[in-house]
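A protein chain is absent from this complex, but the other protein chains hold their places.
Our next item is chain A:
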Amino acid sequence: MKLTKTLMTTSALTVAAAAAFAASHGNMAGSMTLVSWGGAYQNSQTKAYAEPYMANNPGVSMTWDESSAEAVAKLRAMNEAGNITWDLVDVEAADAIRLCDEGLAMEIDHDEVLAAAPDGSSASDDFGDSIISDCFIPQIVFSTTVGYRTDLVGATPPTDICALFDLETYPGKRSLNKRPIANVEWALLCDGVPKDEIYEVLATPEGQDRALAKLGTIKDQVVWWSAGAETPQLLADGEVVMGSTYNGRLFSAIAEQNQPIGMLWDAQMLDYDGWIIPEGLPEDRLARVMDFLKFATDTQRLADQAAYISYGPARASSAPLVGTHAELGIEMAPHMPTDPANSQNVFVTQYDFWADYRDDLDAKFQSWLAQ
C-alpha cells in the first residue's frame, strides 16, 4: 500500500515536472543527440553553436555522436528498425542528397525554418547555391586541395594543380584520396581537357579511361588515403612531398602545428557540409531541433564557427563577420576557401554527376587500383 502510494506520488511529481518543463519550453524535448565528425570540426560546432545555445537554454542537454562518416548507413538501419535515436546529423552534401533520395531525411522549407539574414533577405537567398537539396541545411564550405612540403619541393614551390603529375620537377611520393572524386577531375584538367568540358568527357568510357591513364603516370608514386588526417601526417613525416586533403586539415598543420607545409588553392574542389534532420522524429524532439537549428545557422553563429576552423560559412551574410582565430589571433578570412584570392580557379562538386556515375566510376577506379 505504502509502496503504491510512493510510486504514485513519484509519478505524479514526474508528470508535474515534465509538464512544467514542457510549459517553459513550449513542448520541446530536453535533450538532443547530435551527430558530427569528431575532432577539430566538432569542437568548432560545440564552441560556436552548442555552448551558446545551452547558455541560453539551461536544462537542455546535448549528446554528441561521432558517426557522420557512417551516417547514411546507420540512418538507414535505424529507419528499418523503426527507432531513430539521432536528432540532428552533420553530413556532406552528397550524403544529404542520398538521405533525401532515400526518404531518410526530412524535407524542410528553408525560409520558414531558418533565420533571415540581418539585412532582411530570406534564408534561401542568403544560403544561395549551397542549398543543394530540400533536406540540406548548409553550414560550411570546405575544399579538397593539395598541400606540399616546403623543404622538399626545391626552389620553385608548386603553384598549380598539375604539379601533382609532374614527377620531374617534383619527384617523390604523393598522397591522394582512395576515391575517384577530385582525382579524376584533376587528371583530366592536367591532361589538357578544358575545365568546362571535364564532366562531359568524364561521362564517356573513353574519358574515364583517359583520366585513369593520366593517374597511371604517377600510380606507383601514390600513397592512397582514406581518412582526411592521413595526408597531414604523411607530409609531417616526410613520407610524401605533396598530397590532397581538406583545407582545414592543412590549415591546422600549417598554422597550429607550424609544420613546413605549404598549400595550393588552385583547382580546389569545393563542397558543402551541413545538417539534416532525420525523418520521423516525434513532435517534441522535432520542436527542439528546429529551435536549435534556427539559432545554430544564423549569420552570427556561422561566422563564429570560422574562429575555430578554416572552413567558410555557407551564408553570404556571414562572410564579412568572420574574425580572428580564437587562440592564434590571426585573421581567418584569407584562409577561407571562399576568399576571393583563393577561389580564382575552383571546381564545385557536381552532385548530379556523381550520383549517376559514382557506382560505375568507383568500380573502374577500384579495379584499376587493384591491378
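Here is the rule we go by: a residue touches a chain if its C-beta (ideal position, glycine included) is under 8 Å from a C-beta of that chain, and two chains touch if they have at least 3 such contacts; residues count from 1.
Throughout what follows, contacts and distances are computed from a predicted model.
Novice: Since a chain is absent, check the UniProt entry for it and pick the matching name: "cytochrome-c oxidase", "ABC transporter permease", "YCII-related domain-containing protein" or "DNA repair protein RecO".
Specialist: "ABC transporter permease"
Novice: Of the residues A:Glu51, A:Asp129 or A:Asp356, I need the one that contacts the missing chain.
Specialist: A:Asp356
Novice: For the chain that's not shown, point to the residue among A:Asp209, A:Glu283 or A:Glu327 touching it.
Specialist: Considering the complete complex, A:Asp209 is the one touching the chain left out.
Novice: Among A:Gly38, A:Pro118, A:Pro194 or A:Gly238, which one is in touch with the chain left out?
Specialist: Only one of A:Gly38, A:Pro118, A:Pro194 or A:Gly238 touches the chain omitted from view, namely A:Gly238.
Novice: Kindly note down the residues of chain A that lie in touch with the hidden chain.
Specialist: 69-70, 72-73, 76, 98, 100-103, 173, 178, 209, 212, 223-224, 226, 237-239, 352, 355-360, 362-364, 366-371
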